[in-house]
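The complex is shown incomplete by one protein chain, all other protein chains being positioned as in the whole.
For reference, chains read A and B in written order, and residue numbers begin at 1 within each chain.
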Amino acid sequence: MVSKVLYRTILPYVIFMICFVPVLSNYYFDVPILRSVETELRNWSTLIGLTAMFLGLANITIYYYREIKRRKHLEWQFGVYSIALTYAWIIYGLSQGGLTSPAYNEIYVFVKGHSEAAQIGLLTFFFVTAAFRTFRAKNMQALVLLIFAFIPFIGVAPWGEQIWSGWPAFSEWILGGITMAGSRAILIAASVGLVAMVVRIVLRYEKGGLIRG
Amino acid sequence: MKKEEGASVSIWSKAQSVRAEWLWLVTLVLIIVPLAVPPHVPFTVNQSTLRIYEYVKKLPDGSVIVSGGSGQWAFIYETSAAFMAFLTQIKNKDVKLIIFPLSTDSLMFEPWAVKVTGFDKVKEYGKDWVVLNYVPGGADITLPAFMTNIRGLCRTDVYGRPLDELPIFKTVNSYKDITLWVDCGANSIPSLARYVAPYKVPILGFVHSAYYGMFQPYIAAGQVYEMTNGIRGGGEYEKLVGYTPWNLGTVTMDSYQLYSIYILALVIIANIGTQMLKKEEKKQ
Partner (left out) sequence: MSVFLKGRIVDFLILAVLSISTWLATYFARKGKAREIRPIPALDAIYEGVGRAAEMGRPAFMTPGAGDVGSARVIAGLAILDVMATQCAKLDVPLLTVFGQGALGAAEMIVAEAYRREGKPELYSPGKQVLFLSGDQYARTAGEAGLFQREKPALNVFVGDFYSEMLYIGEAGARVGAMQIGGTTQQLGIPLMAITMDYVMIGEEMFAVAASITRDPIQVGSIMAQDIGKIVLFSISIIGVIAMLVGSKIMIDLLSM
């Protein structure tokens, strides 16, 4: 019982405070020892990030292995494809000398890079259906919102300045003035919420999630 | 809305329930046709892009530029246009370029952009430009270390050569030696404003349209010198430098011309349709 409390509650909190206090202090105070402690902690953080990659790899393997074994879905064959491709990519990259190998570079650019660009290209189409479905002015507020949303949209398009030469400058003003004010307000409010959440964690008031109060 | 048996469905009702696939097909046509038959729509150059162009033009000889951003391949077409125009502009200037990738994609993308623009053909690797190794951990971990001691963070370049062997690093090791920082990443501006700007290193950002408005506070606060606005900014920069091998920005503006009209038309039809359906319901 004692060991469960130690493991689940006290130990995570102690580790959190050991990492939190030096990093926070180093941001404000000019103390050399804090700098070296923070650098060391950041190096450890990098190592943990690397270790987490293996955890992720294990997770993918387990998930797709289960999918293949169960064959619950019609597309279970894609699980075979996913596992095979994951390991083939790792083995190929290691055998070719890693990221600097020209062959690996070519495959990275022309397979991964362009697949990803194609993914984001899909947003072009999804935006069309989202705009058609959602951009309905059901009341005056929504209408005003819609108008102000479309001003910068048209401002970027070449035909906007054909209609009125001042349109790009006007849309820049909306983005740089009105939108910025709203962005700042959301940013400030979110930052305050973040500070409050961290203080709750430090004072052990935060229930649920990572550090249990 | 219920449809009585035998009653005709109004055109507005049909318009509201058009299948997504038809909308997508029209989108595809409107994007592809201008690529095949480019109309070369004219567009003016914005003040922000002009400021960037003028600033880079006035860089003194021997300037050291760091290209450090967490670029993502998913967004290549938005930021690469301006970044390639930038590389085209500095290609014939006496400047040095250090590529410091903040993500794995950036590690692949920036050297690729260098090759596409022919920057590597007029500049000597190791003397005029270098690609540093990627250090995992993100901007919050790597940038503070980079600004104070480059060799402490990166022992070698991406090809495994120690930095001490590279001529460019005989005179460069910290923020004091950096003249300019450019960012072609997705959202590295906040990190750069936090860790690079305090050292008074000017920052130029080639950002997406979606982030352009969002990052305006950094320009107003003086942390970032200027930014280009997405693909349009890329097209404008291409016009200023006299076009790049890909001309992505200019080509995309042709498609965007029709796409934007289409979206506007759809939204207008959707809104008119909603109002007309409301009236029909009231009548019934």
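As a working rule, a contact is a pair of C-beta atoms (placed from the backbone, for glycine too) under 8 Å apart; a residue touches a chain by one contact, two chains touch by 3 or more.
On a predicted model such as this, the values are computed, not experimentally measured, just so you know.
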From A:44, A:87 or A:127, residue that would touch the chain that is not displayed: A:127
From B:42, B:62, B:160 or B:198, residue that would touch the chain that is not displayed: B:198
Residues of subunit A in contact with the chain not shown: 8, 27-31, 45, 48-49, 52-53, 55-56, 58-60, 62-63, 66, 73, 75, 78, 116, 119-120, 122-123, 126-127, 129-131, 134-135, 183, 186-190, 192-201, 203, 205-210
In subunit B, positions touching the absent partner: 72, 74-75, 140, 186-187, 198, 210-211, 214
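Note that in this section only the chains that are shown with their structure count from here on.
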Contacting residues of subunit B [partner subunit A, same complex]: 18, 20, 23-24, 27-28, 31, 41-44, 46-48, 72-77, 104-105, 107-109, 112, 134-137, 141, 145, 158-160, 209, 212-214, 216-217, 219-220, 229-230, 232, 253, 256-257, 259-264, 266-267, 270-271, 274
Of subunit A, residues touching subunit B in the complex: 39, 42, 45-46, 49-50, 99-100, 105, 108-109, 112-114, 116-117, 119-120, 124-125, 127-129, 131-133, 135-138, 146, 150, 152-154, 156-161, 165, 168-169, 172, 175-176, 179-180, 183-184, 187
